[in-house]
Every structure is written in C-alpha cells, then in structure tokens.
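Yeah, one chain of the complex is gone here, protein chain that is, but the others are all in their spots.
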Amino acid sequence: MKRPLEPSAEGRGRIVGITDGVFAIALTLIVLEIRVPSHEAVHSEGELLGAILALAPRFLTYALSFLTLTIFWFGQQAQHGLIAKSDRRLATLNLCFLAFIALLPFSTDLLADFLEFRIAVLVYWLNLLMLGATLFASWWYADRNDMIAEDVDAETRRTVYNRIVKAQALWAVGAALCLITPLLSIGFILLVQLIYAAAPRASLLRKLIG
Amino acid sequence: MKRPLEPSAEGRGRIVGITDGVFAIALTLIVLEIRVPSHEAVHSEGELLGAILALAPRFLTYALSFLTLTIFWFGQQAQHGLIAKSDRRLATLNLCFLAFIALLPFSTDLLADFLEFRIAVLVYWLNLLMLGATLFASWWYADRNDMIAEDVDAETRRTVYNRIVKAQALWAVGAALCLITPLLSIGFILLVQLIYAAAPRASLLRKLIG
Amino acid sequence: MKRPLEPSAEGRGRIVGITDGVFAIALTLIVLEIRVPSHEAVHSEGELLGAILALAPRFLTYALSFLTLTIFWFGQQAQHGLIAKSDRRLATLNLCFLAFIALLPFSTDLLADFLEFRIAVLVYWLNLLMLGATLFASWWYADRNDMIAEDVDAETRRTVYNRIVKAQALWAVGAALCLITPLLSIGFILLVQLIYAAAPRASLLRKLIG
Partner (left out) sequence: MKRPLEPSAEGRGRIVGITDGVFAIALTLIVLEIRVPSHEAVHSEGELLGAILALAPRFLTYALSFLTLTIFWFGQQAQHGLIAKSDRRLATLNLCFLAFIALLPFSTDLLADFLEFRIAVLVYWLNLLMLGATLFASWWYADRNDMIAEDVDAETRRTVYNRIVKAQALWAVGAALCLITPLLSIGFILLVQLIYAAAPRASLLRKLIG
C-alpha cells in the first residue's frame, strides 16, 4: 500500500528542484543590490566612470558570495549524490540549509555596506557557519539512519565530514582576523573561496582543503 | 489521436516544476524584507549590533514563514505522490494553492511590521486557512474523480483529510489566542510549525498532528 | 555526427524548464507590488484594517493576472504537448512568448495604479494580444514545418488555432468596453478569465470558449 511521503525517486528530484531554484535566485539577488548610479548625480563620462568604480565594494562582495554559493552548491550536490534514500527529516535539514542560503544575499549586502565593521564580518561568518552546520547535520543524520548509498565506503564518509570541518576551520581563522582589521578577514575568506572554487590539483593545497 | 492537455506524465512534471519554483522564490522573497540597516544611522560597532538586533521580529517571522513553507511543501508533495493522474481542473486547484503560497511573503511582512496588531495575525491565519482549503479541495476533487493511485487504501485517504483538518484546528486555536494578545498567537503558531517540521516520533505528539 | 542545437529531447526539456521558471517568477512578482501599509500611517486596529482594505484594487488585479497566467500556462502546455520536435526558431518564438509573460507584472501594476484610465486597460489588453500572437505564431510555424506530432489530426490542429482566436475575440470585446468605462472592461475580462480557468463542462460555455 502506498503511504504519503514515502522515500522515493520523486522526493529526491524535488529536493534537487527546490535547491537549484533557491541557488539560482540567491545568485541573482546578490546582484540586485548593485544599483545603477542616480542620473541626477552624473553629468559627464568621467562622473559616470567614477560612480561605477565607487561600486567596487559591491562587486567584491558579489564575487565573494558568488564563490560561496558555488562552494555550497557543490557541497550539497556531493552529499546528495552519495545519499540513496531520504525521509522527511533529512529533507527538512536540506530546507534549513536552503534557509541559510536564502539569507546569504542579506549577509552579503551587510558586508558590502559595512566593510569596515567587525560585526558585519561576524554576521557573514555566522552565515557560513550555519551553512556548514546544516550540511554536517544532514550527513550525520543520513549516516546514522542508513541512508547513505551502500557503495560508499567508510573513508568517503569520513572525507565528507572532514571537508566540512576543514572549510569551517579556515573560515573561523578568517573571521578571527577581523580582530586585526575587517578587510584582512574578507581578503582571507575570499582567498579561501577562490582556492575551493578552483579545486586545485597541487598536492599541498589539495591536502589543506581535503 | 492525441488531444491537447490530456493527462500525462509531462503534465505531472510541470506541476512539480512550477510548484518548486514558486516555493523557492517565496523562500527567498521573505528574506528580502530583512533590510540592511542604513549606513547613515550607524557610526559604531555597537550601533550596528543594535541595528541588527532590532531586526529580530523579522528573523522571527522569517523562521515562522520558513517553517510554514516547509510544512506546505511537504503537504503538497504528500498529496501529489498519491495522485496517479491529473486534469486541468486539478492543476488549476494546484495553481490556486500556489497563489496563496505567493501571498505568504506579504502576510509575513505584515506580521513583522504589525506584530502587536490582531488584524495582522488574522491576515496571516487567513493565508494559512486558504492554503489548507485549496489542499483539501484538491484531495477532495482527486478523490471524487478517481484520480488517486489505486494502491492507496481508504485509511490513507482519510488520513490526508484528517491531517489538513487537524493542522487547521491547531492554527485556528492559535489565531483565537490573539483575543488575549497577538504575540501569544504567534508563539503558539510558531510552536505548532516547529512540531510539524520536526515530525516527532513521540506517540502523543504524533497523535495530535496525525 | 552530432551537431550543435539539433532538435532533441533535452532541448524540449529546457524549454519546459525556462517556461515554468518564468511563470513561477511572474506569479510571485505580481504579488510583490501588494505593499504592506506603512507603520507610521497606522495607529489602531481599525486603521490597519482600513489600510488593508485599501489594497483591494491590487488584490483584484492580482487575481486577474493570476488567472491570466494560469490560462497561458495551460495554453503553452497544450501546444507543447502536441509538438514532437523543435528547432531554434520555434524555441525563439517560445522565448518571445515568455518575454510577454515577463511583462505581465508591469501591465498588472499599471492597471492596479490606473484602474480608471483607458490607456492602462489598453496596455493590459495589448499584453494579452501579444501573448496570443506569439502562441499563434508558434503553432503556425510548427504546423508549416512538420513539427507537430503525427498522431495529431487535422481537427485538433484547427482547434488550437480556434481557441487562440476565440479568446482574443473575447478580450478584444472586453477592451472595447473601456469606451464605456474602464472598470466594465476589467470586470468583463476578469469574468472571461474565470470561465477559462474553471474550464466548465456546460455545453454553451464550452462552445463559446472552444
């Protein structure tokens, strides 16, 4: 007999559908805050160029958040590909993850507006931390409840945990750097994201990011 | 001979596509109203922290609406998984359901802005009521027109009705609490959503939420 | 040998993906203009109720545009289901159709803001006309270039043309009514959309809407 919300291929497909939807929107929303300069304030080519260059912090934080979204999109996808079945709670954990993805445009704007404030860096870091925490919880729940595909060996299981923890450790170092100056924090986190996004083959970096 | 809009697997897939799209957007839009504090009003770390903490009601209503979206996403999915075929009217009922999902960011903002007003709680509750009503109507229509999968037994059919009614009864109690004070209403509804989202195994709560 | 952009099942799937995406966004964007009343202007439950009731024209045009989106979503789906293959031009016609779907939130807002102006009704009608024109052109192009599925008979082909023309005739009558008064126009068009959305079985209405 069929029962409501039994684990099914359709259920997996819907998680994918809503996840890619939220990522696509978040990717586009973080751009929305890059606002076109007001026409009243611009009277020459030079002033327009100046007004566009003044948007530099927004482009910087856009690049940062674009990389962050990229990394977590792969993170979610890597996990999802290794999980064979899902129940309502695992789906709920995935939605919690999406709730923090949806908050990323807010954290990004805050950072762009208050680049020189430590609190803005901490809020951004907290967002990264919650994203990692929900991914970790999903994997842990799937691991405990025998939802991981059978052909995933113990080493791969550990690798997934390790990657999340390593990335969080790096971001925590980045966040701590705001004790010196917030811009150093942002630069460090941006560098970490660049390394992750480029997925380098060089063995030292490979080891570092797991 | 092929006729336009005959029930088909593609038709089912499109309902899923537009549903997950609307949920993904609603999930992201409710965040859009959490606005970054104005730079002019903030001159120190302390003031920025204060400005962020002042956003607390928005985070509260975001959490509430995130949970609500989660619950109805599962509700729609549970029904959809049990329905074998669909016609244009059933699809229209599903779109009506989505119309009220699309209104949820409005109801949420209203609630966040007017936490202490009964009317705001009632509008939010009305939105929940219409979501339940359209889900109920869909199931009733599918039941009457032999569109439910054959291997769904009579008990499961009843369970789907019962769950909708039980949830609505709990929210009605929550809404009625605004006669005492609106914040009590919101707290109660938030608690109900938390229980639903957590999908507890404890038998008493299980019985309560069906 | 494989060539770029050959007609394929994947190509069909992508048309569906982008179409459902645009509809989901349009459905949600028309709500965005229903703005929460300003907190400064509201000091009592009565004033809040009044402010919400003052949003009535927006809810009216939301309902209208929701119904319009529903009708065209089914229209696009009906055609798409009967077309066996697609080339780049047919896909471009479909994207043109989507461009006018994307304009619907604009036409809707204009109508809500200028309910008593004929120009607003005419712009809305022009949007409906262009939606019908692009659907008609798609079907005509598919018909001419042998892209319709083989098991679609001549009568069904004609029916698709007829339905588009009949709907446009009804909306043209509706638009013409704005010579008397714009509100009559809107009421008539709203009625037409309600009949289409309800997809009545009564034979007289059936005949009328084809």
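All chains are identified by letter, namely A, B and C, in their written order; residue positions are counted from 1 within each chain.
Everything below uses one rule, namely that a residue touches a chain if its C-beta (ideal position, glycine included) is under 8 Å from a C-beta of that chain, and two chains touch if they have at least 3 such contacts.
This structure is a prediction, so every number in the text was calculated from the model and none was measured.
S.K.: Just to verify: which one of C:A63, C:A84 or C:V123 makes contact with the chain not shown?
M.R.: C:V123
S.K.: At which residues does chain C meet the chain that is not included here?
M.R.: Here the touching residues of chain C are 1-6, 8, 10-11, 13-14, 17-18, 21-22, 24-26, 29, 88-89, 91-92, 95, 98-99, 102-103, 105-106, 109-110, 113-114, 117-120, 123.
S.K.: Quickly run down the residues of chain A that touch the omitted chain.
M.R.: Touch with the absent chain occurs at residues 16-17, 20-21, 23-25, 27-28, 30-32, 34, 36-37, 39, 42, 45, 48-49, 52, 62, 66, 70, 73-74, 77-79, 81-82, 149, 151-153, 156, 159-160, 197-199.
Methods note: only the chains that are shown with their structure count from here on.
S.K.: For the identical-sequence pair chain A and chain B, what's the CA-based rotation angle in degrees, nearest 5?
M.R.: About 90 degrees, rounded to the nearest 5.
S.K.: Go ahead and note the Å separation of the Cα centroids belonging to chain A and chain B.
M.R.: Those two chain centres are 26 Å apart.
S.K.: Let me have the rounded angstrom distance from the C-alpha centre of chain A over to the C-alpha centre of chain C, please.
M.R.: Comparing mean C-alpha positions, chain C is 36 Å from chain A.
S.K.: Can you list the chain B residues in contact with two or more other chains?
M.R.: Chain B, residues with two or more chain partners: 17, 21, 24-25.
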